[in-house]
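Below is one structure. I have some questions about it.
The complex appears here without one of its protein chains, the remainder shown in place.
Coming up: chain A.
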Amino acid sequence: MAILVVAAHDGTAVRANVANAVAAAGQMGSDVAVLVAGSNCGEAAKSAAAIQGVAKVLQAEDAAYANWLAEDIAPLVAKLAPAYSHVVMAADSVGKNLAPRVAALLDVAQISEAIQVVSPDTFVRPIYAGNALATVQTSDKIKVVTIRPTNFKAAPAGGSAPIEQIGGEGAKGLSSYVGAELSKSERPELTSAKIVVSGGRGLGSGENFKILETLADKLGAGLGASRAAVDAGYVPNDYQVGQTGKVVAPDLYIAIGISGAIQHLAGMKDSKTIVAINKDEEAPIFQVADYGIVGDLFQIVPELTAAVEKK
């Protein structure tokens, strides 16, 4: 049966992780439709149509959908859902907010952060901060699933699906959008960066994060942080990597001044290569690091920056 992927977007293009969701959906069945809801979302709908494997794009134009309020979008998704066997979303802040509301409206269970599709009704998902993997099977008629984007290779561009206009449902009047305070950064987006440089409590201050920024810029890397660094106010919360922050799986993850608590490892231990720089030889991060260097980060990081610059 057909599958519905619900795509978050910024008005001009769908989020990069929609291509990962389309790839995951392709493993659950065929005939993948993508829902793009918003106001003036024509460009976003076109970007969805260009993903390979998409059979059809549904464009729902309605002012009520402009800011992804779950109260307004969930009823639309729930209305469309009975024509599909699966409703799939990326497990980002939009998907996590919306998918359970959709599932409850349909009276079905929701599967969170699937990392593997075993069969159309069976999925693998991490539990206990990634320290165990559960294989779960659902008997519900409609399967509402969020997928962890880093575990599915993005579907390539090159598609040309037709775009169908569908009507909106209007606003439900339960909530309204006031505004956003978004972090501005020239660096690659954390969850899709090839290299991530992350700092923890060992940095000592927000000011000291500058040495990480310099290293990140030299490597073309995204900048992340542990919860300790966020709580101490060194960097904004959206830098946080871990069980309660973002999950990343870059080619190279450099953990600097991060001890490696269970909750942090949950967000980065699928990285291809892990480097740890820490003065504490016993820090748990060394148990998962491919390359570790014990010493003062304030000496090592500038040295490393200089060394990668030389090439």
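To be clear about the criterion, a contact is a pair of C-beta atoms (placed from the backbone, for glycine too) under 8 Å apart; a residue touches a chain by one contact, two chains touch by 3 or more; residues count from 1.
FYI, contacts and distances are computed from a predicted model.
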item: Name per UniProt, for the chain absent here [options: "Na+/H+ antiporter subunit D", "3-methyl-2-oxobutanoate dehydrogenase (2-methylpropanoyl-transferring)", "NADH-quinone oxidoreductase subunit A" or "Electron transfer flavoprotein subunit beta"]; value: "Electron transfer flavoprotein subunit beta"
item: Residue, one of A:Gly29, A:Gly42 or A:Pro100, that touches the chain absent here; value: A:Pro100
item: Of A:Ile3, A:Met28 or A:Val275, the residue in touch with the unshown chain; value: A:Val275
item: Contact with the hidden chain (one of A:Gln59, A:Gln110, A:Ser226 or A:Ser259); value: A:Gln110
item: Interface with the unshown chain - residue positions in chain A; value: 67, 69-71, 74, 92-94, 96-105, 107-113, 122, 125-140, 173-183, 191, 195, 219, 227, 230-231, 236-238, 243-244, 246, 251-252, 262-263, 269, 272-275, 286-294, 300, 303-304, 307-308
